[in-house]
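Every protein chain except one is present and positioned as in the full complex.
Take a look at subunit A:
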Amino acid sequence: MVVDRRKAAVFGTAFALRLILVYFFPSLPDLLTGRVEVSTPVNSFKRLQEGLHLYMRNVSPYDGGVFHQAPLLLPLFSLLPDVRYHPISTAIFFAIVDLVNAHALAKISESGQSVQSRLHSAMRKNIRWDGTTVAAWFLFNPFTIATCLARSTSVFTASGILLAVSSAVGGNSLNAMLALGLASYLALYPALLFVPLVLLSYDQRAEKTPQPPSISHFVARHVGIFVGSIAGLLGLSVLVTSNFWEFISATYGFHLLVPDLTPNVGLWWYFFIEMFDSFREFFLGVFWLHLASYVGGLTTRLRRQPLFVITSLLGVFAIFKPYPSISDASLFFATLPLYRHLFPFMRYTFFAVSALLYSSLLGPAFYHLWIYAGSGNANFFYAITLVWSLGLSILLADSIFAAIRDEWEQDHPERRGEEVKQV
């Protein structure tokens, strides 16, 4: 086996960087764990520790308002040594998870699916980054590093999604469904990725076998696998918690009904703080429908590029899911470099990047003004979350435009490079 020295260097440096940060700044992980931008009620490591503490003492962690994460995380973390006395082992564990995610990303990139798939072939195939560079973009993204140091459990969801995609592009649709089942089990919202992922798997299958199976048959079988994997995980969870409905309502009910309005970088919390009581349920429905509506639109329009649909859906989730954090944004930023060939088509990159930088610098400052200094009020931080969402949605819309433009060029090779317009 040939060891790719460049890749080894990138992975080694990223791993060392995380450990160095933990070792030289021992208070940094706890500081980041407490940041609302990094830790939300559904991925906070402190809440996981509290759940673990109750679980170890035979108190149901779901019979309370603190712990809302998947039950199988409890036995997993009870195997790790106590983080209060051995913080370094937990840090190593999370750093390894990050490396696994980066490896999956590199595999996706190396498969070339982003530029060349069954129904699509990009015009500018030569403009692309290799797997190691894409992995480096992910590993050295400050948002990823912050998520890793804060030991946010979102990294497991990200692993599930990335492993599902990397299995799908590798042609292993069974593993893809199992991994997506894991991600959906952990955080519910990845289930929305099912449709593009099945299409991606189907395209892979159709490309490789001379006589592809009928699409309805293929989808039906994979629905079965997906549902089966979730049912299996839920079954295991019942063994851990012993009370099925209690943990269902404390985890998925908590995602769906959004009772905890702790500030985060998303749009839901302040909206539902200020919402009139009689309209709360209505707008919960509207917000969820809105989030789900992108799946249909993107999948239909970009049928030829299911991998790009997944990328843009990750961007949608980073903006519109109920408890978003910067870990969701880091996942979107990790998949964007797969589309290096689309960058020349993007029109508002400067504006989007400026808005994102502006909000990531001012966000913590305004939060401090509101919560600690008392010289600002909630609107300060709320305004920054609006800017952050706006920046992300400009980036998202711009990349979708670039993808459609790329498809147009493929259909009209003679007009390559011309100015286009949408009518």
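Throughout what follows, a residue touches a chain if its C-beta (ideal position, glycine included) is under 8 Å from a C-beta of that chain, and two chains touch if they have at least 3 such contacts; residues count from 1.
In this section, contacts and distances are computed from a predicted model.
K.L.:
Pick, from "GPI transamidase component GPI16", "Proteasome subunit alpha type-3", "Mini-chromosome maintenance complex-binding protein" or "tRNA (guanine-N(7)-)-methyltransferase", the protein name that UniProt gives for the chain of this complex that is not shown.
P.N.:
In UniProt, the chain that is not shown appears as "GPI transamidase component GPI16".
K.L.:
Based on the whole complex, identify which of A:22, A:38 or A:54 touches the chain you can't see.
P.N.:
Once the missing chain is taken into account, the touching residue is A:54.
K.L.:
Among A:270, A:317 or A:366, exactly one should touch the missing chain; which is it?
P.N.:
A:270
K.L.:
Which residue among A:15, A:93 or A:401 touches the omitted chain?
P.N.:
That would be A:401, which touches the missing chain.
K.L.:
Please give every residue of subunit A in contact with the chain that is not shown.
P.N.:
34, 36, 46, 49-50, 52-54, 59, 63-66, 259-263, 267, 269-277, 290, 293-294, 297-298, 301, 319-320, 370-372, 377-379, 382, 386, 389-390, 393-394, 396-397, 400-401, 404-405, 407-408, 412, 415, 418-423
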